[in-house]
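Here is the structure we will look at, set down as C-alpha coordinates.
A single protein chain has been omitted; all remaining protein chains appear in their positions.
Letters are used for the chains, namely A and B, taken in the order the chains are written, and counting of residues starts over at 1 for each.
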Amino acid sequence: MSLLNIIEIFGIAFFTVTGAIEAKRRGMDLVGVFVIAFITAFGGGTLRDVILNRYPLFWIAKPEYIVGTLILSIATSLVMKFRHIKLSDRAIIVPDAVGLGLYSAVGVAYTIQTGVSFPVAILMGVITATFGGVLRDIVCNEVPVIFKRGQLYATCAFASSIVYFLVRTATGDHISATAASVMTATILRIFSVKYDITLPL
Amino acid sequence: MSLLNIIEIFGIAFFTVTGAIEAKRRGMDLVGVFVIAFITAFGGGTLRDVILNRYPLFWIAKPEYIVGTLILSIATSLVMKFRHIKLSDRAIIVPDAVGLGLYSAVGVAYTIQTGVSFPVAILMGVITATFGGVLRDIVCNEVPVIFKRGQLYATCAFASSIVYFLVRTATGDHISATAASVMTATILRIFSVKYDITLPL
Partner (left out) sequence: MSLLNIIEIFGIAFFTVTGAIEAKRRGMDLVGVFVIAFITAFGGGTLRDVILNRYPLFWIAKPEYIVGTLILSIATSLVMKFRHIKLSDRAIIVPDAVGLGLYSAVGVAYTIQTGVSFPVAILMGVITATFGGVLRDIVCNEVPVIFKRGQLYATCAFASSIVYFLVRTATGDHISATAASVMTATILRIFSVKYDITLPL
(Lines give C-alpha, C1' and ligand atoms only; values in the text may rest on other atoms or scores of the structure.)
Protein backbone atom coordinates (compact mmCIF):
# COMPACT_ATOMS: atom_id res chain seq x y z
CA MET A 1 0.00 0.00 0.00
CA SER A 2 1.43 3.30 -1.07
CA LEU A 3 1.62 6.47 1.00
CA LEU A 4 -0.93 8.03 -1.36
CA ASN A 5 -3.40 5.23 -0.52
CA ILE A 6 -3.00 5.86 3.19
CA ILE A 7 -3.67 9.59 2.78
CA GLU A 8 -6.64 8.70 0.58
CA ILE A 9 -8.05 6.37 3.25
CA PHE A 10 -7.86 9.11 5.88
CA GLY A 11 -9.64 11.49 3.49
CA ILE A 12 -12.35 8.88 2.81
CA ALA A 13 -12.84 8.29 6.54
CA PHE A 14 -13.22 12.01 7.26
CA PHE A 15 -15.69 12.61 4.45
CA THR A 16 -17.66 9.40 5.17
CA VAL A 17 -18.25 10.55 8.74
CA THR A 18 -19.22 14.11 7.73
CA GLY A 19 -21.54 12.75 5.03
CA ALA A 20 -23.13 10.26 7.44
CA ILE A 21 -23.65 13.00 10.05
CA GLU A 22 -25.32 15.29 7.48
CA ALA A 23 -27.62 12.46 6.32
CA LYS A 24 -28.50 11.46 9.89
CA ARG A 25 -29.31 15.08 10.76
CA ARG A 26 -31.85 15.00 7.91
CA GLY A 27 -33.50 11.93 9.47
CA MET A 28 -32.48 9.44 6.81
CA ASP A 29 -32.38 5.69 7.46
CA LEU A 30 -29.28 3.50 7.21
CA VAL A 31 -29.44 3.05 3.43
CA GLY A 32 -29.78 6.79 2.94
CA VAL A 33 -26.92 7.44 5.37
CA PHE A 34 -24.69 4.96 3.53
CA VAL A 35 -25.49 6.36 0.07
CA ILE A 36 -24.95 9.99 1.15
CA ALA A 37 -21.73 9.05 2.96
CA PHE A 38 -20.57 7.16 -0.14
CA ILE A 39 -21.40 10.05 -2.49
CA THR A 40 -19.64 12.54 -0.20
CA ALA A 41 -16.52 10.40 0.14
CA PHE A 42 -16.25 9.07 -3.44
CA GLY A 43 -18.02 11.65 -5.63
CA GLY A 44 -15.12 14.05 -6.09
CA GLY A 45 -12.51 11.37 -6.83
CA THR A 46 -14.89 9.58 -9.19
CA LEU A 47 -15.47 12.76 -11.22
CA ARG A 48 -11.70 13.39 -11.27
CA ASP A 49 -11.00 9.87 -12.55
CA VAL A 50 -13.75 10.05 -15.19
CA ILE A 51 -12.44 13.44 -16.41
CA LEU A 52 -8.86 12.12 -16.56
CA ASN A 53 -9.90 8.70 -17.95
CA ARG A 54 -8.13 6.88 -15.08
CA TYR A 55 -9.64 3.38 -15.06
CA PRO A 56 -10.43 1.32 -13.08
CA LEU A 57 -11.84 4.07 -10.83
CA PHE A 58 -9.87 4.40 -7.59
CA TRP A 59 -12.49 2.50 -5.57
CA ILE A 60 -13.63 -0.20 -8.04
CA ALA A 61 -10.63 -2.43 -7.46
CA LYS A 62 -10.88 -1.90 -3.70
CA PRO A 63 -14.03 -3.53 -2.25
CA GLU A 64 -12.58 -2.85 1.21
CA TYR A 65 -13.28 0.88 0.62
CA ILE A 66 -16.98 0.11 0.06
CA VAL A 67 -17.17 -2.23 3.06
CA GLY A 68 -15.26 0.27 5.22
CA THR A 69 -17.66 3.07 4.26
CA LEU A 70 -20.61 0.82 5.13
CA ILE A 71 -19.14 -0.06 8.54
CA LEU A 72 -18.35 3.60 9.32
CA SER A 73 -21.90 4.57 8.26
CA ILE A 74 -23.42 1.97 10.59
CA ALA A 75 -21.12 3.06 13.43
CA THR A 76 -21.99 6.75 12.93
CA SER A 77 -25.72 5.91 12.83
CA LEU A 78 -25.49 3.84 16.03
CA VAL A 79 -23.46 6.46 17.89
CA MET A 80 -25.86 9.23 16.87
CA LYS A 81 -28.90 7.14 17.78
CA PHE A 82 -27.85 5.94 21.22
CA ARG A 83 -25.76 8.85 22.41
CA HIS A 84 -28.41 11.37 21.33
CA ILE A 85 -25.67 13.63 20.06
CA LYS A 86 -26.98 16.94 18.86
CA LEU A 87 -24.46 18.19 16.35
CA SER A 88 -24.46 21.83 15.39
CA ASP A 89 -23.49 23.09 11.95
CA ARG A 90 -20.07 23.91 13.37
CA ALA A 91 -19.30 20.38 14.57
CA ILE A 92 -18.24 19.14 11.17
CA ILE A 93 -16.20 22.19 10.13
CA VAL A 94 -12.82 20.92 11.37
CA PRO A 95 -13.07 17.28 10.15
CA ASP A 96 -14.47 18.61 6.87
CA ALA A 97 -11.54 21.03 6.50
CA VAL A 98 -9.02 18.27 7.22
CA GLY A 99 -10.72 16.12 4.57
CA LEU A 100 -10.60 19.08 2.19
CA GLY A 101 -6.82 19.39 2.59
CA LEU A 102 -6.23 15.63 2.28
CA TYR A 103 -8.36 15.35 -0.87
CA SER A 104 -6.77 18.43 -2.48
CA ALA A 105 -3.38 16.75 -1.99
CA VAL A 106 -4.58 13.39 -3.36
CA GLY A 107 -6.29 15.08 -6.32
CA VAL A 108 -3.24 17.10 -7.34
CA ALA A 109 -0.91 14.11 -6.76
CA TYR A 110 -2.94 11.77 -9.01
CA THR A 111 -3.23 14.46 -11.68
CA ILE A 112 0.52 15.19 -11.70
CA GLN A 113 1.05 11.48 -12.49
CA THR A 114 -0.91 11.88 -15.74
CA GLY A 115 1.38 14.70 -16.86
CA VAL A 116 -1.22 17.40 -17.48
CA SER A 117 -0.70 21.16 -17.16
CA PHE A 118 -0.64 23.26 -13.95
CA PRO A 119 -4.17 24.77 -14.33
CA VAL A 120 -5.68 21.30 -14.85
CA ALA A 121 -3.81 19.89 -11.82
CA ILE A 122 -5.11 22.68 -9.54
CA LEU A 123 -8.65 22.32 -10.94
CA MET A 124 -8.56 18.57 -10.31
CA GLY A 125 -7.42 19.18 -6.72
CA VAL A 126 -10.38 21.50 -6.20
CA ILE A 127 -12.82 19.08 -7.88
CA THR A 128 -11.57 16.08 -5.86
CA ALA A 129 -11.89 18.03 -2.62
CA THR A 130 -15.19 19.81 -3.14
CA PHE A 131 -17.33 17.84 -5.57
CA GLY A 132 -18.36 15.10 -3.13
CA GLY A 133 -19.86 17.79 -0.90
CA VAL A 134 -21.49 19.47 -3.90
CA LEU A 135 -23.15 16.18 -4.88
CA ARG A 136 -24.24 15.58 -1.26
CA ASP A 137 -25.91 19.00 -1.12
CA ILE A 138 -27.50 18.62 -4.58
CA VAL A 139 -28.97 15.24 -3.63
CA CYS A 140 -30.28 16.73 -0.37
CA ASN A 141 -31.81 19.56 -2.45
CA GLU A 142 -29.76 22.38 -0.91
CA VAL A 143 -27.63 25.12 -2.44
CA PRO A 144 -24.15 23.58 -2.13
CA VAL A 145 -22.21 25.07 0.80
CA ILE A 146 -19.41 25.79 -1.66
CA PHE A 147 -21.55 28.45 -3.35
CA LYS A 148 -22.92 30.21 -0.31
CA ARG A 149 -21.52 33.72 -0.01
CA GLY A 150 -19.79 34.72 3.19
CA GLN A 151 -17.50 31.76 3.76
CA LEU A 152 -14.37 30.53 2.08
CA TYR A 153 -14.74 26.90 1.03
CA ALA A 154 -13.73 26.25 -2.57
CA THR A 155 -11.10 28.94 -1.95
CA CYS A 156 -9.59 26.74 0.80
CA ALA A 157 -9.38 23.80 -1.62
CA PHE A 158 -7.92 26.15 -4.24
CA ALA A 159 -5.27 27.49 -1.85
CA SER A 160 -4.32 24.07 -0.49
CA SER A 161 -4.07 22.60 -4.02
CA ILE A 162 -1.63 25.37 -4.97
CA VAL A 163 0.33 24.92 -1.70
CA TYR A 164 0.55 21.17 -2.31
CA PHE A 165 1.75 21.73 -5.88
CA LEU A 166 4.40 24.28 -4.82
CA VAL A 167 5.77 22.34 -1.83
CA ARG A 168 5.77 19.09 -3.82
CA THR A 169 7.58 20.72 -6.75
CA ALA A 170 10.08 22.44 -4.46
CA THR A 171 10.89 19.54 -2.13
CA GLY A 172 9.69 16.48 -4.06
CA ASP A 173 8.38 15.24 -0.71
CA HIS A 174 4.82 13.91 -0.66
CA ILE A 175 4.40 13.94 3.13
CA SER A 176 5.45 17.53 3.81
CA ALA A 177 3.40 18.73 0.81
CA THR A 178 0.32 16.92 2.17
CA ALA A 179 0.91 18.31 5.66
CA ALA A 180 1.20 21.84 4.26
CA SER A 181 -1.96 21.28 2.20
CA VAL A 182 -3.99 20.07 5.20
CA MET A 183 -2.73 22.94 7.38
CA THR A 184 -3.60 25.49 4.70
CA ALA A 185 -7.16 24.21 4.27
CA THR A 186 -7.84 23.84 8.00
CA ILE A 187 -6.42 27.19 9.12
CA LEU A 188 -7.98 29.14 6.24
CA ARG A 189 -11.38 27.51 6.79
CA ILE A 190 -11.43 28.05 10.56
CA PHE A 191 -10.30 31.69 10.22
CA SER A 192 -12.92 32.26 7.53
CA VAL A 193 -15.75 30.93 9.70
CA LYS A 194 -14.49 32.63 12.90
CA TYR A 195 -13.74 36.09 11.50
CA ASP A 196 -16.18 36.10 8.58
CA ILE A 197 -13.44 36.48 6.02
CA THR A 198 -14.75 36.74 2.48
CA LEU A 199 -13.27 37.42 -0.94
CA PRO A 200 -13.31 41.10 -1.98
CA LEU A 201 -14.67 40.23 -5.42
CA MET B 1 -30.80 -10.27 -29.33
CA SER B 2 -29.79 -11.72 -25.99
CA LEU B 3 -32.07 -12.44 -23.07
CA LEU B 4 -30.35 -9.66 -21.15
CA ASN B 5 -31.34 -7.18 -23.89
CA ILE B 6 -34.98 -8.23 -23.65
CA ILE B 7 -35.03 -7.75 -19.87
CA GLU B 8 -33.28 -4.41 -20.39
CA ILE B 9 -35.94 -3.30 -22.88
CA PHE B 10 -38.73 -4.12 -20.43
CA GLY B 11 -36.91 -2.14 -17.74
CA ILE B 12 -36.47 0.82 -20.13
CA ALA B 13 -40.17 0.73 -21.05
CA PHE B 14 -41.27 0.74 -17.40
CA PHE B 15 -38.99 3.59 -16.40
CA THR B 16 -39.74 5.62 -19.56
CA VAL B 17 -43.45 5.53 -18.73
CA THR B 18 -42.94 6.41 -15.05
CA GLY B 19 -40.55 9.24 -16.01
CA ALA B 20 -42.99 10.58 -18.64
CA ILE B 21 -45.88 10.47 -16.15
CA GLU B 22 -43.85 12.37 -13.54
CA ALA B 23 -42.84 15.03 -16.11
CA LYS B 24 -46.40 15.38 -17.41
CA ARG B 25 -47.72 15.78 -13.85
CA ARG B 26 -45.36 18.75 -13.52
CA GLY B 27 -46.88 20.34 -16.63
CA MET B 28 -43.86 19.93 -18.91
CA ASP B 29 -44.15 20.00 -22.70
CA LEU B 30 -43.18 17.12 -25.01
CA VAL B 31 -39.47 17.93 -25.08
CA GLY B 32 -39.38 18.10 -21.29
CA VAL B 33 -41.34 14.84 -21.03
CA PHE B 34 -38.93 13.11 -23.42
CA VAL B 35 -35.81 14.38 -21.64
CA ILE B 36 -37.09 13.42 -18.18
CA ALA B 37 -38.24 10.01 -19.46
CA PHE B 38 -34.84 9.53 -21.08
CA ILE B 39 -32.93 10.52 -17.94
CA THR B 40 -35.10 8.23 -15.78
CA ALA B 41 -34.69 5.25 -18.12
CA PHE B 42 -31.02 5.66 -19.10
CA GLY B 43 -29.43 7.61 -16.22
CA GLY B 44 -28.68 4.65 -13.96
CA GLY B 45 -27.27 2.40 -16.68
CA THR B 46 -25.18 5.25 -18.08
CA LEU B 47 -23.60 5.94 -14.69
CA ARG B 48 -22.95 2.19 -14.27
CA ASP B 49 -21.25 1.96 -17.67
CA VAL B 50 -19.16 5.11 -17.08
CA ILE B 51 -18.04 3.77 -13.67
CA LEU B 52 -17.15 0.37 -15.15
CA ASN B 53 -15.65 1.88 -18.35
CA ARG B 54 -17.98 -0.23 -20.53
CA TYR B 55 -17.97 1.48 -23.93
CA PRO B 56 -19.87 2.09 -26.13
CA LEU B 57 -22.56 2.90 -23.56
CA PHE B 58 -25.43 0.41 -23.64
CA TRP B 59 -27.70 2.80 -25.61
CA ILE B 60 -25.21 4.49 -27.97
CA ALA B 61 -25.05 1.58 -30.39
CA LYS B 62 -28.85 1.19 -30.23
CA PRO B 63 -30.67 4.16 -31.83
CA GLU B 64 -33.88 2.11 -31.58
CA TYR B 65 -33.74 2.64 -27.78
CA ILE B 66 -33.76 6.43 -28.29
CA VAL B 67 -36.54 6.28 -30.92
CA GLY B 68 -38.57 3.89 -28.75
CA THR B 69 -38.28 6.20 -25.76
CA LEU B 70 -39.43 9.12 -27.92
CA ILE B 71 -42.47 7.18 -29.20
CA LEU B 72 -43.41 6.03 -25.67
CA SER B 73 -43.06 9.62 -24.43
CA ILE B 74 -45.39 10.91 -27.17
CA ALA B 75 -47.87 8.11 -26.47
CA THR B 76 -47.86 8.80 -22.72
CA SER B 77 -48.30 12.54 -23.34
CA LEU B 78 -51.22 11.94 -25.72
CA VAL B 79 -52.95 9.47 -23.43
CA MET B 80 -52.59 11.78 -20.43
CA LYS B 81 -53.82 14.78 -22.45
CA PHE B 82 -56.93 13.26 -24.03
CA ARG B 83 -57.99 10.82 -21.35
CA HIS B 84 -57.59 13.44 -18.62
CA ILE B 85 -56.09 10.80 -16.41
CA LYS B 86 -55.41 12.03 -12.92
CA LEU B 87 -52.65 9.88 -11.59
CA SER B 88 -52.03 9.80 -7.89
CA ASP B 89 -48.59 9.32 -6.36
CA ARG B 90 -49.49 5.67 -5.84
CA ALA B 91 -50.22 4.93 -9.51
CA ILE B 92 -46.60 4.52 -10.46
CA ILE B 93 -45.51 2.49 -7.44
CA VAL B 94 -46.03 -0.95 -9.00
CA PRO B 95 -44.55 -0.26 -12.48
CA ASP B 96 -41.69 1.57 -10.77
CA ALA B 97 -41.06 -1.42 -8.46
CA VAL B 98 -41.08 -3.84 -11.42
CA GLY B 99 -38.58 -1.58 -13.21
CA LEU B 100 -36.49 -1.50 -10.04
CA GLY B 101 -36.28 -5.31 -9.96
CA LEU B 102 -35.52 -5.59 -13.70
CA TYR B 103 -32.77 -2.96 -13.55
CA SER B 104 -31.20 -4.47 -10.43
CA ALA B 105 -30.95 -7.77 -12.33
CA VAL B 106 -29.49 -6.12 -15.45
CA GLY B 107 -27.04 -4.06 -13.39
CA VAL B 108 -25.71 -7.04 -11.44
CA ALA B 109 -25.61 -9.21 -14.59
CA TYR B 110 -23.53 -6.69 -16.58
CA THR B 111 -21.21 -6.15 -13.63
CA ILE B 112 -20.62 -9.88 -13.11
CA GLN B 113 -19.41 -10.02 -16.74
CA THR B 114 -16.60 -7.59 -15.91
CA GLY B 115 -15.37 -9.84 -13.12
CA VAL B 116 -15.45 -7.36 -10.22
CA SER B 117 -15.99 -8.21 -6.56
CA PHE B 118 -19.32 -8.93 -4.81
CA PRO B 119 -19.70 -5.51 -3.07
CA VAL B 120 -19.12 -3.69 -6.38
CA ALA B 121 -21.66 -5.93 -8.19
CA ILE B 122 -24.36 -5.22 -5.58
CA LEU B 123 -23.56 -1.49 -5.59
CA MET B 124 -23.83 -1.42 -9.40
CA GLY B 125 -27.22 -3.18 -9.21
CA VAL B 126 -28.45 -0.51 -6.80
CA ILE B 127 -26.99 2.35 -8.91
CA THR B 128 -28.48 0.99 -12.15
CA ALA B 129 -31.89 0.63 -10.53
CA THR B 130 -32.10 3.84 -8.52
CA PHE B 131 -29.91 6.49 -10.12
CA GLY B 132 -32.22 7.29 -13.03
CA GLY B 133 -34.92 8.20 -10.51
CA VAL B 134 -32.40 10.19 -8.45
CA LEU B 135 -31.43 12.22 -11.53
CA ARG B 136 -35.10 12.72 -12.45
CA ASP B 137 -35.84 14.10 -8.96
CA ILE B 138 -32.70 16.27 -8.90
CA VAL B 139 -33.56 17.79 -12.28
CA CYS B 140 -37.13 18.45 -11.06
CA ASN B 141 -35.61 20.10 -7.95
CA GLU B 142 -37.00 17.64 -5.41
CA VAL B 143 -35.39 15.59 -2.66
CA PRO B 144 -34.95 12.22 -4.41
CA VAL B 145 -37.63 9.73 -3.31
CA ILE B 146 -34.81 7.33 -2.51
CA PHE B 147 -33.75 9.52 0.41
CA LYS B 148 -37.13 10.26 1.93
CA ARG B 149 -37.51 8.61 5.30
CA GLY B 150 -40.42 6.29 5.88
CA GLN B 151 -40.33 4.15 2.75
CA LEU B 152 -38.05 1.43 1.54
CA TYR B 153 -36.75 2.22 -1.95
CA ALA B 154 -32.99 1.85 -2.29
CA THR B 155 -33.39 -1.00 0.18
CA CYS B 156 -35.63 -2.81 -2.36
CA ALA B 157 -32.96 -2.42 -5.04
CA PHE B 158 -30.37 -3.59 -2.53
CA ALA B 159 -32.37 -6.68 -1.57
CA SER B 160 -33.23 -7.60 -5.16
CA SER B 161 -29.61 -7.17 -6.27
CA ILE B 162 -28.50 -9.60 -3.57
CA VAL B 163 -31.33 -12.03 -4.44
CA TYR B 164 -30.35 -11.89 -8.12
CA PHE B 165 -26.70 -12.51 -7.27
CA LEU B 166 -27.50 -15.48 -4.98
CA VAL B 167 -30.02 -17.18 -7.29
CA ARG B 168 -27.79 -16.60 -10.31
CA THR B 169 -24.74 -18.01 -8.50
CA ALA B 170 -26.71 -20.98 -7.14
CA THR B 171 -28.60 -21.96 -10.30
CA GLY B 172 -26.65 -20.26 -13.10
CA ASP B 173 -30.03 -19.44 -14.59
CA HIS B 174 -30.58 -15.86 -15.71
CA ILE B 175 -34.39 -16.07 -16.02
CA SER B 176 -35.17 -17.46 -12.59
CA ALA B 177 -32.70 -15.03 -11.01
CA THR B 178 -34.40 -12.11 -12.77
CA ALA B 179 -37.86 -13.35 -11.77
CA ALA B 180 -36.74 -13.64 -8.14
CA SER B 181 -35.21 -10.16 -8.31
CA VAL B 182 -38.40 -8.58 -9.71
CA MET B 183 -40.58 -10.38 -7.14
CA THR B 184 -38.33 -9.27 -4.28
CA ALA B 185 -38.39 -5.60 -5.34
CA THR B 186 -42.14 -5.53 -6.04
CA ILE B 187 -43.29 -7.33 -2.90
CA LEU B 188 -40.92 -5.46 -0.59
CA ARG B 189 -41.88 -2.08 -2.10
CA ILE B 190 -45.64 -2.69 -1.93
CA PHE B 191 -45.43 -3.99 1.64
CA SER B 192 -43.28 -1.02 2.63
CA VAL B 193 -45.79 1.50 1.25
CA LYS B 194 -48.85 -0.36 2.54
CA TYR B 195 -47.66 -1.13 6.06
CA ASP B 196 -45.23 1.76 6.50
CA ILE B 197 -42.29 -0.54 6.99
CA THR B 198 -39.06 1.30 7.69
CA LEU B 199 -35.53 0.36 8.63
CA PRO B 200 -34.84 0.31 12.37
CA LEU B 201 -31.62 2.29 11.96
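Worth a mention:
Note that a contact is a pair of C-beta atoms (placed from the backbone, for glycine too) under 8 Å apart; a residue touches a chain by one contact, two chains touch by 3 or more.
Note that the structure is a prediction, hence the values are computed from the model and not measured.
Contact with the chain that does not appear here is found for just one residue of A:Leu52, A:Val79, A:Val94 or A:Ile190, A:Leu52. The hidden chain makes contact, of the residues B:Leu30, B:Val94, B:Val116 or B:Val145, with B:Leu30. In the full complex, subunit B makes contact with the omitted chain through residues 23, 26-32, 35-36, 46, 50, 55-57, 60-61, 63, 66-67, 74, 77-78, 81, 138-141. The missing chain lies against subunit A, touching residues 50-53, 116-120, 123, 134, 138, 141-144, 146-147, 149, 152, 154-155, 158, 198-199, 201.
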